[in-house]
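Every protein chain except one is present and positioned as in the full complex.
What follows is chain A.
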Amino acid sequence: MKILVPVKRVVDYNVKVRVKSDGTGVDLANVKMSMNPFDEIAVEEAIRLKEKGIATEIVVVSIGVQQSQETLRTALAMGADRAILVVTDVTTESLTVAKILAKVAAEEQPGLIILGKQAIDDDANQTGQMLAALLGWPQGTFASAVVPNGDRVAVTREVDGGLETVDLKLPAVVTTDLRLNEPRYASLPNIMKAKSKPLASKTPADYGVDPTPRLTITKVVEPAKRSAGTKVKTVDELIEKLKNAGAIA
């Protein structure tokens, strides 16, 4: 079974972004960029399925600016087999990405597509579900366990009340949650090897998809600031302060 893993280049999760003073967006100049952490988990899961002999080939794909190539190389260094870069400078909306991925899936015919549940930049949490809809495939979102079995896959999902397991017909779309696995680091030899793995370069037009966004961001502001309060010295003082504030009886 072939596995397709879409990955996104995003601001590193350790960076606290700053809103631009003119309110047009956040300042991304000279900010560290990395693979979306949920996508790392997706790549790792695909590699583990390959190590178990369930997956035969792992194809990673990224849609975004030219530098997304670095993100793809990281995935190749982790253990993916080949990469597809769909280059666009237009801000990628989930729907656009899902449409391009649906076309890639039609060409590649994977048995499983594993994506991160959300990208930590736009926090949209949509692409996997949209892709499943466009393909007419089932979806196992927010996965903490993925167990393929013949022509079906059991997916355990992190839901608001706890965990839930669903049984899906393959091919299927899975989106990862934090507890699915702990992604490996790429070793230096593997980083070197990744440089010669195949990487195909495409454009949205190659897939007949118009990337024009449907949503216009008219303004970006900082959230209301919370200022640090006071330090209390003792538990008694804390309880008194909370009583005075009416927070406890």
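Simple rule for what comes next: a contact is a pair of C-beta atoms (placed from the backbone, for glycine too) under 8 Å apart; a residue touches a chain by one contact, two chains touch by 3 or more; residues count from 1.
The definition used in the following text is that contacts and distances are computed from a predicted model.
**Q** The chain that is not shown, which UniProt protein name from "Ferredoxin", "Electron transfer flavoprotein subunit alpha", "Cysteine ABC transporter permease" or "ATP-binding cassette domain-containing protein" does it carry?
**A** Answer from the UniProt record of the missing subunit chain: "Electron transfer flavoprotein subunit alpha".
**Q** Which of A:E51, A:D151 or A:D167 sits in contact with the chain that's absent?
**A** That would be A:D167, which touches the missing chain.
**Q** Mind pulling the chain A residues that touch the left-out chain?
**A** Considering the whole complex, chain A reaches the absent chain at 11, 13, 16-17, 19, 26, 38, 93-95, 98, 117-118, 120-134, 136-139, 141-142, 144, 154, 157-169, 177-179, 213-223, 226, 228-232, 234-236, 238-239, 241-242, 245, 247-248.
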